[in-house]
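Report on the following structure.
With one protein chain removed, the remaining protein chains of the complex are shown where they sit.
Order as written gives the chain letters A and B; numbering starts at 1 within each chain.
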Amino acid sequence: MKTLLAAAALGLTTLATGAFADGHESFPERPIMMMVSYGAGGATDFQARIVTMTAGNEDALGMPIAIINKPGAGGRVGWNWFATQADADGYTLGAYNIPHFIAQSIEGGVEYSADSFEPIANWGADPAVFVVGADSEFNSMADVVDYAKANPGKLTFSGAGLFVGHHIAALQLEKVAGVKLAYIPSNKGGAGAMKSVIAGEVLGGVNNLSDAFRAQEAGNVKILGVFDLERNEFLPDVPTLKEQGFDIDNASVNFRGVMVPKGTPQPIIDKLAATVPTMFENSRVAGKMKAGGSPMHIMTRDEVLAMWAAREETLKELLAGL
Amino acid sequence: MEFLAYFGDVFTPINFGLLLLGTIGGLILGATPGLSPTMAVALLIPFTFRLEPAQGLILLGAAYTSTVAGGAVSAILLKIPGAPANIATTLDGHTMAQKGQGARALQLSFIASAIGGVFGVLLLIFLTPVLAKWALAFGPSHLFWLAILGVTVIGSLDSSSVVKGLLSGCIGLWLATIGFDDIMGAQRFIFHPAVSGGINVIPALIGLFAIPQVITMFAKGRVSLDAEVLTVEKHPIRDAFREVFRRSRALSIGTLTGSVIGLIPGVGGQIAGLVAYDQSKKMSPERDKFGTGHSEGVIAAESANNAMVGPSLVPLLTLSIPGSPTAAVLLGGLLIHGIFPGSDLFDNNPDVAWTFINSMLIGQILMCIFGLYVAGLAAKVAQVPNAVMAAIVLGLAVFGSYSVQNSMGDVYVMMALGTGMYFLERFGFSAAPLVLGLILGPIAEANFIQGSMIANATSSVGQYFFTGPLNLTLITVVVASIAYSVWMELRSRRYTTKDDAVKKEEAIS
Partner (left out) sequence: MTDLPRTQHIIASGVVAAVGVAVAFISYTQEPAAAFLFPRMISTVFVVLALWTFGKALMGRTKVGNGLDSRAMRNILPGLIVALVLVYWAAKGLGFYTATTIAFFILLSLYDPAPHSEVKSWIKRALITAGFLAVMYGLFAGLLNVFTPREIFF
């Protein structure tokens, strides 16, 4: 009973202050939730939990951020919900994955596009890598492509789903090397795709650099190439696809960051865009991310807007040829 | 025997305090409908940020073991399984509670849980390298057959008609296809925005079990107080121990099935209890008593549930592959501290790995002690008047299903499924096979599609799904399971309703 009375008093106070604050100076006044469109424990969920852990600090937002998972169909379920049903009041944030949601919106069948969301800031960039089992006979991308040329359509390799970064990387490889491959999408994300490589169900796979790095450390896989413009600090010995003679850019690199639904008041977007990147720069966040083998890449709202637009163009071109 | 060297670490004041906290908290969270072990562990992750790696894992490990066992409390007393793993426990456990044997059912379930759980963790300690190979042996074709095996169990699960059992399963399988197709991303059967994200298993589970219970309580009307109160028989714990060991067949079938199935990534946890229940029913000379409040049913289901906990972590700890959603969350808990699980985990971080495993071993025993204490108190729930109980369960169902994804749509789905289920139950359909269909549908479909894609690229579908010793073994078990169900139906010694079966059983004894 006492709790309830206290709760009632608290509720009334919130109500009163809410009514008097005309602008959005006092935002945020209550805890914020952030939707992640992948399951708990996945790479996106794991990183989202780390980068938001300091949100409650006074120099950040001053209010904690709680993670809500809405997994399903390669992220479509969560982003559909975010575009159509989430409240555009600044208290509902979402995590984005590029190129996933842009590729899905180009392919169709979903209710969102790059115009449905307003980016706030980017926290990470996770390139796709090509992995094979530790005892595989392939030792370079040339071996893989040679096998695919000799056996068209018979080189099975796994990835996290259709029209996600891994699939984009696979499409680029097929196009540049001029081969036909058998891409097997997993319904369990990167972890499921990695399992089928380690268990030998498929000959190879495209996977996240962060997950592949751990699997290589554990001695389960070999990493043959990075789908990025430069070598990665976590894997200085692994050459990029470009170095191995395949002209592939960074279109498949998985950028992760925070966004809000379209229609969120501009002052709130500005406030978030100013605070969130500094929140990502916190040294505790950087330490935990590095410990977990997750590459960070902080970008501000303007940089992300430019990146979204550029990515949309490349993807339209790539997917048009399908 | 290396693990013995690290036992001391579990008993430092802070570690042991966290272990107690995780165990007690886990029991409470597990007993709340809607809070599955995965959610409970995910909720605790932020707390582990500030702890040492070993301390954080002790908290998570203890919470994992005790939420799985805590789910039995609401399954037995309210017929609402706390998580999919506890569905089988409702079948006999709740009937026992209705007969006033709630305390006995709870005691049996906690003792069986602890024995199964300790066995599972011992397997994890001694056989990890061997088991890791076994866990990887299951490819898409094998997982597909395993899911089909689960579907065939449906027919013989509840003591009503086989055809209606299978039909309930089909409804569940169909409900599972609503929403986005997991691989292609196509939209299917989205007739209302509330189901556009598909039907989430936890709200569905709450609705299908809790709402028919609520409506059944309504149906009794404004009856006078004294007529309705159930007597709760006191049951000495000593007798419960004796009974568990007397039922050694159910206990060993439960423990072994649970450990074996728990190993298989992606399928294990959710069906271990049901498969163990079904197996011990088929092998018991008293099989006709199952479903009427028979202690073997509770023992088999609960020992299997907790036996699965240890082995389910094998793929995670040795190969860095999370075999279940809960294991995926635990992986996050490890990574945050910069610990990469893998074959060299026990060489690089033995203090963390062994302390974690030891704490799960001790956690099982603590869980049993607290559980037995709670059993005495919790069984009094049966004495709460109908009207209050109906209102409480309805409130919990609404809050619980909302909290899974902060989604109003889930609450709508929960209520719609639950109301529908009440009426279906009146005509001989049952909730357990329906939920099983809902859980197994996506597993069967995704593995079928993936398997066909691999098969089309390499050999042929026929060769991929129908050759190889593991495929053939699973197919044989599937055929045997179907044959058994058909034989049972033809023998037709089934009772018209569960109520009648219970009455008949009481008349005999």
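Here is the rule we use: a residue touches a chain if its C-beta (ideal position, glycine included) is under 8 Å from a C-beta of that chain, and two chains touch if they have at least 3 such contacts.
Note that this is a predicted model, so its numbers are computed, not measured.
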{"item": "Sole contact to the chain not displayed, among B:11, B:126, B:189 or B:373", "value": "B:189"}
{"item": "Per the touch definition above, residue among B:394, B:421 or B:482 touching the missing chain", "value": "B:394"}
{"item": "Candidates B:60, B:97 or B:167 - the one touching the absent chain", "value": "B:167"}
{"item": "Missing-chain contacts mapped onto chain B", "value": "32, 43, 160-161, 163-164, 166-167, 170-171, 173-174, 177, 181, 184, 186, 188-189, 211, 214-215, 217-225, 385-388, 390-392, 394-396, 398-399, 402-403, 406, 408, 411-412, 414-415, 419, 423-429, 441, 444-445, 448-449, 494, 496-497, 499"}
{"item": "Contacts of chain A with the absent chain, listed as residue ranges", "value": "1-4, 7-8, 10-12, 14-15, 30-31, 33, 64, 66, 91"}
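Everything that follows uses one rule, which is that only the chains that are shown with their structure count from here on.
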{"item": "CA centroid of chain A to CA centroid of chain B, Å", "value": "31"}
{"item": "Chain B residues within the chain A interface of the complex", "value": "38-39, 42, 45-46, 49, 136-137, 139-140, 179-187, 193, 196-198, 265-266, 315, 319-322, 325, 327-332, 335-338, 340-344, 405-407, 409, 442, 446, 450, 453-454, 456-458"}
{"item": "Touching residues (chain side chain A, partner chain B) in the complex", "value": "33, 39-42, 45-46, 49-50, 53, 68-70, 72-74, 76-78, 80-81, 84-85, 104, 107, 109-110, 153-156, 161-163, 182, 184-188, 191-192, 194-196, 198-202, 214-215, 217-220, 288, 290-293"}
